[in-house]
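Notes for the one structure printed next.
With one protein chain withheld, the remaining protein chains of the complex are depicted in position.
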Amino acid sequence: MTDTTSETVRVGELGPTGAFERKAQDAGNHRVRNLLILAFVAFAALWPLVHENTFLLTMGTLVALSVIGATSLHLIIRTGHISFAHAGFMGVGAYVCVLLVMKLQLPFAVSLAGGAAAAAALALLIGPVVLRLTGKYFVLVTFLLGEIIRMVFVEWTSMTGGSNGIFGIPAPYPALAEPHAFYYFALAAALLCVGFCARILTSEVGRAMDSVRESERVAQCSGIPALQLKVTIFVIACALAGVHGALLAHFLHYVDPSSFGMVDSLNLVVMNVIGGMNHLIGPIIGSVFLTILPELLRGYVELQRVIFGIILIVVMAALPGGILELTARVRRLLASRRS
Amino acid sequence: MSTLLQVEGLTRVYGGLRAVGDLSFSVGQNEILGLIGPNGAGKTTVVNLVSGVVKPSAGRVAFKNEDVTGMAPHLLARRGLVRTFQATVVYGDRTVRENAMRGAYLTLYPGFVATLFDTPAAKRKREAAEALVSELLDWLELTSVADTIAGSMPYGYQKTLGIVIALAARPSLILLDEPVAGLSAHETDQVRDTIKRVRERGITVVVIDHNMRFISGLCDRVVVIAHGQELAQGAPRDVLRDPKVIEAYLGKSYAAARAE
Amino acid sequence: MTRTAWKAATIAVALLAGTATTYAQEELKIGAIGSLSGGGTAWGLALQRGVTLAIDEATKAGGLKIGGKTYMPKLVMYDDQYTATGGKTAADRLVNLDKVKYIIGPIGSPPVLASVAVSSPAKVIQLSNGFAPAILKNDAKSPYNFRVMNSNVEFGPAMIKWLHKNYPAIKKVALIAPNDAVGQAVIPTLVEAYKANGIEVWTEMYDRGMKEFTPLLTRMMAQNVDLFDLNSNAPGEAGLLLKQARQAGYQKMIWQVGGPSVDEIINVAGPLADGFLSYETFDFSSPQAQAFDKAYHAKWDGIINAQAPGWYNAAKILFKAMETAGSTDVTAVRDALMKVEGYDSGMYGPVIWGGQADYGVAHQLLLPFWIVEVKNGKSTIRDKLTPEKR
Partner (left out) sequence: MLSPIIIGQVIVNGLSLSAIYVLIALGFTLLFGIMRVVNFAHGAFAMLGGYALYYLYGKYALPYPLAVPLAALIVAVLSLVLETLVFRWFYQKMFQSMIGLLGLNMALMFSSVIVWDVYERSIPPAFSGVLRLGGLILAADRLMVIGIAIIALLAFWLFMTKTRYGVAMRATADDVEIAEAQGIDTRTIYRLAFLVAIFMTALAGGLYAQIYALSPFMGERPLIVAFVVVILGGMGSIPGAALGGVILGFTESILSTFYGAAVSSFVSFGVVIALLIFRPWGLLGKPE
């Protein structure tokens, strides 16, 4: 077993952190932030009323669902680890929930809890072993782990339907067959998830997470049980990923391994990276960006990917804090002009 | 004076190489013990072994009469044994106060569910931690820089902050790993005063350094190690005259010349 | 007049002229879904190009005359990235944003199943191609979706029966298939068909993306098989399997109940491809194929993917049904589609709908197919078969 002391991905690697929190501590900024949050929620709630187009509603639902996945991954990232297996845990949640609904005819709420619990259980099994690794090796291990989980979905045909997946998944409840209803349902789930994550991050747990990420050795010597904390957060985040997967399967009425592969894990990571990894708002911006952008650029399928790739390079090379840092920089620039 | 920390036969082997071999010493209540030795003597390994960062290959560490050999650092911290680090590892992007608050985790943390719901117990703990931190910052005259970003402060301040973080865990013994490495003479004197004041709080101190002048002006007793082995133990003045120690520090020829 | 103003005026005129021509006849949006990125891109492009050729033809003929009006068909195509989520989003966008009434594609079970779940409730006609039987066989009885190409359920049994008749000595077959949606859907039906003809079967699955099959082929040769069936392998992998099997010293018969990928196999395996037998969806040597080939290569380079004529055919059948219905109303066109049996787009002969026995709904287009053999690096027709109408 490797040293538990080896440092995790250091703040330096993830870009300057804390700038945002420091600002957020100011009372004035607090109000601005609350107003922004309120405006965002109001916009999301009124979104379906702006137009009657169900396509935009579908987009809204997909954004809301991926917010769950991205913010839950953000929790793991805030402990200093970047999981490339998150979509695998989504898949575990999705398959278990769908199988409980379809094979055992359990009510959706129970099955959803079952799916989340299954993802959490797997995380609890794996977490204590893999979370001992330093950040970069953790990336590599989860990269392969996600692939193994996907391969299990493909191989275990009797349970998962193999590559052909399981189709004809009913709406969670008859009322949710209606797109508007499902949108609000997904939105509520996303808000709950974001609220929960925000609460964790602003609590003493969040402070301990920041300590562990910034300097695991010092944190441990202050009595913070680093591994235990990281496992706890990993388990919670994977359970939320399971919820994401289960809701997505019930939204698409279909589940197959191709939704839970490398590319999907990567998407969740990219959402965090583009939005900014140092604040919970990052993955939310990232989810909106990554779900909407491909739709805006749909006419230029190949070009879209090229542009997308270039954006990734630029963000990682010049803006390690993601879009969030861009806004912070612009603000600083404006402030320096004014003074 | 009762024994607080007892180290017996501590050994650590790295791939056939003995970094620390069969080292024994003890630290009494409210003592300042110096652990000195030339560069590469295995001093930091000793700290790592005692503080649970590295597991010993053999030997025993007892703290407050409890066997704590190989115990994880956070569990040792709960028992009152806390260390600092040689490099200035503070949370560089945070304020001084926030750094100290993080050190006060044991006072502060009310449990997972309690903190999420911010229960009255959680509030009480937070108030206690804030009081502790304010008192510590006050006591070490850091209140004026409490809202400064730690990484932007001079080196000496950061070293002191490292000690504050350790003290915030309310230890009964602290292990200081090279607290004056890289500091100016003036800053070194300040840190020495700080450590002396730490002892006045009833805390036992183990200091690791290779700076003999600093150690001899500070410690009640010193343990000299070289090549992971104990060379001498005793009061600073006696130990520093020991030819074996002089040889280890200054080389054989110098020791021979002095002996003549 | 300054240069900028002159430019602006030119642009304005051009825009006016543009709108004028568009409004002369009514535009008719034809939705399409296919993979334009990722592993299934070759198929997505085949679809895009096949349908484009049919639309070009209709445009050249002055548009579609439907119920006294003239419509100009226009292709609106979205990428599904060969995934279920992509299929659903694309269908959603076509149905709800572009308000199309007809969708051609996608290809592959995951995107088809996910997009049909959007199009059928919205009463949008969808002509797709995926091998999963559930695409047609479902509780809703597929009110608006049709499968416009043979699946292995159609061509597999007929081919294996033909094999048993022509090569009675074959007693054991090896199937090496990709562990993906197609492979997993195809293998059980093929195994059943071989067993029905008294042929023993040995199967092995590999992960998509694998390129080195020599160890698997060594494993296969230890089984003493008389025949190696490339079944549902994508063209590239089928070529590699054949090449590596021959390089590894396998000398018995190789054929493919699936694909078809004859040109790609010849391309990859060169002289090693000689003697290879395959399913073929299209007789590229026929006169009507020459016209298609010419039209295709006037616009694009490279090998024509074998699905392209099929998608051209599907679009032509859809246009015919609209003209027959005399209306663009979805239900009328749907009913007319069932009535165009006997119409010939010039590619495959008269339209036949089947599948009642297999799927409970006769929404399976039955296309004739060919068995070809590679001789001296050229694909030559061995036989022409027609799926049973059940």
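Chains here go by letter, A, B and C, matching the order in which they are written, and residues are numbered from 1 within each.
We adopt the following convention: contacts are C-beta pairs under 8 Å (C-beta built on N, C-alpha and C of every residue); 3 or more make two chains touch, one makes a residue touch a chain.
Given the structure is predicted, the values throughout are model-derived calculations rather than measurements.
Judged over the whole assembly, touch between the missing chain and the shown ones holds for A, C. Here the missing chain is touched by one residue of A:137, A:173 or A:196, and it is A:137.
The chain that is not drawn here is touched, among residues A:173, A:196 or A:308, by A:308. Checked against the hidden chain, the listed residues C:27, C:98 or C:212 yield one contact partner: C:212. Residue-wise, the contact with the chain that is not shown comes from A:269, picked out of A:269, A:288 or A:323. The chain not shown here touches chain A at positions 1-2, 6, 9, 13-14, 82, 129-130, 132-137, 139-141, 143-145, 147-148, 151, 155, 266, 269-270, 273, 302-303, 305-306, 308-313, 315-318, 320.
By the touch rule set out above, chain C reaches the unshown chain at residues 37-39, 41-42, 45, 179, 204-207, 209-212, 214-216, 218-219, 222, 235-236, 239-240, 247-249, 264, 267-268, 270-271, 301-303, 305.
FYI, only the chains that are shown with their structure count from here on.
Under the touch definition stated at the top, chain A and chain C share no contacting partner at all. In this assembly, B is the chain whose CA centroid lies farthest from the centroid of chain A.
The centroid of the Cα atoms in chain A and the matching centroid in chain C are 37 Å apart.
Each chain gets a centre from the mean of its Cα atoms; for chain A and chain B, those two points are 40 Å apart. Averaging Cα coordinates per chain places chain B and chain C 73 Å apart. Contacts with at least two other chains are made by no residue of chain C. Chain contact summary for the complex, chain B toward chain A: residues 48, 51, 53-54, 72-75, 77-78, 82-85, 89-95, 101-106, 108-110, 112, 115-116, 118, 122, 126, 149, 165-166, 168-169. For chain C in complex with chain A, the residues that touch the partner chain are 36-37, 78-79, 82-85, 88-89, 92-93, 95-97, 109-110, 113-114, 117, 132, 134, 138-139, 179-185, 207. The residues of chain A lying in touch with chain B in their complex are 3-5, 11, 16-19, 22, 199-200, 203-205, 207-208, 210-211, 214-215, 217-226, 232.
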